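Attaching a single structure in structure tokens format; questions to follow.
In this view, the complex is presented without one of its protein chains, the others remaining in place.
We just call them A, B and C in the order they show up, numbering each chain from 1.
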Amino acid sequence: MTRGFRRIFFLVSAAALAVSFFLAYSQLEPAGRVHSEYGDMVNALTVPELHITDAVSAVNFNVRGFDTLGEEFILFASVVGVLLLMRRQNEEPAGDHEDRIDGRIVPPVSDAVRVMAMLLVAPTFLFGIYIVTHGQVSPGGGFQGGVILATALLLLYLCAEYNQFRRAVPQRLVEVGEALGAAAYILIGAACAGAGGLFLQNFLPLGKSGSITSGGIVALIDLGVGLEVCGGVALAVLAYLEELVEEKEQ
Amino acid sequence: MNHLPYAVAAWLFLAGLWGVITSRNLIHLVICIGVIQSSSYVLLLAIGYRVGRVAPVFVDIPANTQAVDPIVQALMLTDIVVEVTVIAILLGLAVQIHKGHGTLNPDRLSKVSG
Amino acid sequence: MSEYMLQNGILVFVAVAATAVVLTRDPASQAIVVSFYGLLLGIMFLIFQAPDVALSQIVVGAIALPLMILLALARVRKQGPRT
Partner (left out) sequence: MLPVCPVIIPLLTAALLAALAKAISQRVSQWIALTATLATLIVNSLLLRASAAQPIVYWFGNWRPRHGVALGISFTIEPIGAGLAALASLLTLAALVFSSEYFDTAGNHFHALLMSFLAAMCGFCLTGDLFNMFVFFELMSAAAFALCAYKTDDPGSLQGALNFAVTNTIAAYFVLTGIALLYARTGALNMAQMGRALAEGPVDSLVLTAFGFLICGYLVKAAVVPFHFWLADAHAVAPTPVCILFSGVMVQMGLFALARIWWAVFANTMHPHLAGMSRLFVAVGAITAFAGAVMCYLQRNIKRLLAFSTISHAGLMAIGIGLFTPEGLAGSALYVLGHGLVKAGLFLVAGILLHRFESVNENDLGDKGRRERWTAVVWMAGAAGLAGPPFSGLAAGDGLMDAAAHGTALAWVRWIAMFAAVVTSAAALRAGGRIFFGWGSRGDRGSAPKHEEKPETQRGHQRTPASMFLPSAVLVSAGLLLGLIPALRSAAITAAGNFENTNGYAARVLEGEPLAAPRAPARIPPRTSTGLFTAIGALALAGAHLFSPRLRELSNIGARPAALLHRIHSGHPGDYVAFLTFGIACFGLICVYCFR
């Protein structure tokens, strides 16, 4: 198809799709007036039955916890996929940078940036830990906290030279952490079954609502997810960084 | 409220599709897929919203306060993770395609067809 | 109408920002626009009483995603067009 024809063909189809959207969406209740008994029931049971004050965490890690298991492995699979995609090809000639038109050297990180990054590492890290551990109490949880923790890890990279960074945080360690975090979810679920319940059925004491030890397995799962997400995001970003940095080191 | 959120959701979907169709750069194309994805956020958000109710977090409020639908928000969280992972893979593909083909313009890729 | 001005306003902003993301053809500027768009979505989630989602959208949409896009662009730039 030529560009012009593709555009016209698409515009006609998109007009039809727009009609579809109109027909469907105009039948919906106005936003804010949709009714769902399911949501109300879960809201009503989260504090009395689960001692979890954040209903979204209750849904994510307990009531519909199996979805999140799948979600976590989507992240896991795509990180493995990115590592696979970005892997070094052995037949690629080493040091083949002459033909690059835009072979600029990445400017070195200035000392000001380095100091700033160093100052930020600790607060970011603490914030990440807070978000991970308070998932069942307040907004946040393993996923959000994990990304923040990964940011802290990457800030470390800004502080140091790449090689030093790699020595301080070896990739293998991050890989193992990521995989362990992913496995933790399943192992916790299986432990539930081992304790006599069904897969992912809480068997730990629920604790006092609003404290960080509340929620039974949810708190544990949050930790596992936090580890997995932190490792996964860091690995993915490092995979993208890899080749860029090599040039800088030369 | 009104039907505006649904209209916005439909618009985001169509706009993202337009971007994908007309894209001249694979990285642009990937970001447009992200825009299509955000259409589902807006739709889900509008479906889960309840006029006059609060967020489903019962830390400082009594546990029997009327709150918005937490299920939909949990679905959105999953949705966001799916988006970022899919985009990570697609960007990786785009980078490698540039390595192999020397271009990011989908019009100039023609290794498979027929 | 005025009753939901905040909600309506942010929705219109989101729609406009999304259009801007699609129409920004240069990926480098698009990375910046998309980061702004991610932030707007996060604010919208807050307004619609979804703080969990807002937090996750902000860490993903305004940090992780633009970072990945910029890194991908940097790799592509470094390779340069092949002759």
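As a convention for this text, a residue touches a chain if its C-beta (ideal position, glycine included) is under 8 Å from a C-beta of that chain, and two chains touch if they have at least 3 such contacts.
Because the structure is a prediction, the values reported are computed rather than measured.
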In the full complex, displayed partners of the excluded chain: A, B
Full-complex contact with the absent chain, from A:L180, A:L206 or A:L220: A:L180
Chain not shown: contacting residue from A:A16, A:V113 or A:L126: A:A16
Residues belonging to chain A that touch the chain removed from view: 1, 6, 9-10, 12-14, 16-17, 19-21, 23-29, 34-39, 41-42, 62-67, 69-71, 73-74, 76-78, 80-85, 87, 89-92, 172, 175-176, 178-180, 182-183, 186-187, 189-190, 192-193, 197-202
Chain B, residues in touch with the chain not shown (by the definition above): 13, 17, 20-23, 26, 29, 33, 36-37, 39-40, 43-44, 47, 71-72, 75, 78-79, 82, 85-86, 89-90, 93-94, 96-97, 100-101, 106-107, 109-114
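As a working rule, only the chains that are shown with their structure count from here on.
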Sequence positions of chain C contacting 2 or more other chains: 50-53, 56, 60, 64, 68, 72, 75, 79, 81-83
Multi-chain contact sites of chain B, meaning residues that touch two or more partners: 1-2, 4-5, 18, 46, 48-49, 55-57, 67-68, 73, 77, 81, 88, 91-92, 95
Residues on chain C engaged by chain B in the complex (per definition of touch): 4, 7-8, 11-12, 14-15, 18-19, 21-25, 27, 30-31, 34, 37, 41, 44-45, 48-53, 56-57, 60-61, 64-65, 68-69, 72-73, 75-76, 79, 81-83
Contacting residues of chain B [partner chain A, same complex]: 1-7, 9-10, 13-14, 17-18, 21-22, 46-51, 55-59, 63-64, 66-74, 77-78, 81-82, 85-86, 88-89, 91-93, 95-96, 107
In the complex, chain A residues that touch chain B: 3, 6-7, 10, 14, 17-18, 21-22, 25-26, 28, 30-34, 36, 38-40, 42-44, 46-48, 53-56, 58-60, 64, 67-68, 71, 74-75, 77-79, 81-82, 85-86, 137-139, 143, 209-210, 236, 239-240
